[in-house]
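My questions all concern the structure below.
Every protein chain except one is present and positioned as in the full complex.
And now, chain A:
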Amino acid sequence: MADEVTLLDFWPSPFGMRVRIALAEKGIKYEYKDEDLRNKSPLLLKMNPVHKKIPVLVHNGKPICESLIAVQYIDEVWSDRSPLLPSDPYQRAQARFWADFVDKKIYDAGRKVWTTKGEEQEAGKKEFLDALKLLEEQLGDKPYFGGDNIGYVDVSLVPFYSWFKAYETFGNINIEKECPKFIAWAKRCLQKESVSKSLPDQNKVFDFIVEMRKKFGLE
């Protein structure tokens, strides 16, 4: 039985990247559709009427929305290979907690770093770096958050690495200096094909952010 898998996405979205990595880890063939978010396709509006956002995973015509929900879905359907969540309930709860932490802390704080100035930006920078440091602590001596192989937390977090040149330039921060273990972990993840093929180049993301800042009147 052939599976039909489509991903509605937007190339710089870290949320979309999560689903790309999960699909790649499981070796699933799929059709990639890049959306123009200023002119959303009828398909996107039909598949995600509630939020009208990407990413949307479409499996045999059925949509799954919200990136972490899609990643868990992929893990449960294609459970015979490359498990992303651990099998022990307590370890699974820890993985879900930390992925939720990434959702709550990294995107919003990072956003403040490239869209704000002055005090608000300073607060954003502190929040962002504090969150990275907490994650470094959580990683400990393990090569990946998932242990010997990448797992749910790695997948939820590594996409933001593609935005680091933008955060560093507009925030005037040196992430490698502040969080060397984090950078080492990110580079280790990038050695995996599932990750390197799913993340855009940092320079390409940087150019995109420059354009966005112009549109927001930030330049």
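Keep this in mind: contacts are C-beta pairs under 8 Å (C-beta built on N, C-alpha and C of every residue); 3 or more make two chains touch, one makes a residue touch a chain; residues count from 1.
Here, contacts and distances are computed from a predicted model.
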| item | value |
| --- | --- |
| Among "Signal recognition particle 9 kDa protein", "5-demethoxyubiquinone hydroxylase, mitochondrial", "glutathione transferase" or "Sorting nexin-2", the UniProt name of the subunit that does not appear here | "glutathione transferase" |
| Listed residues A:62, A:117, A:187 or A:214, member touching the removed chain | A:62 |
| Which residue of A:13, A:72 or A:194 touches the chain not shown here | A:72 |
| Interface with the undisplayed chain - residues on chain A | 50, 59, 62, 64-66, 69-70, 72-73, 76-77, 89-90, 92-94, 96-97, 100-101, 134 |
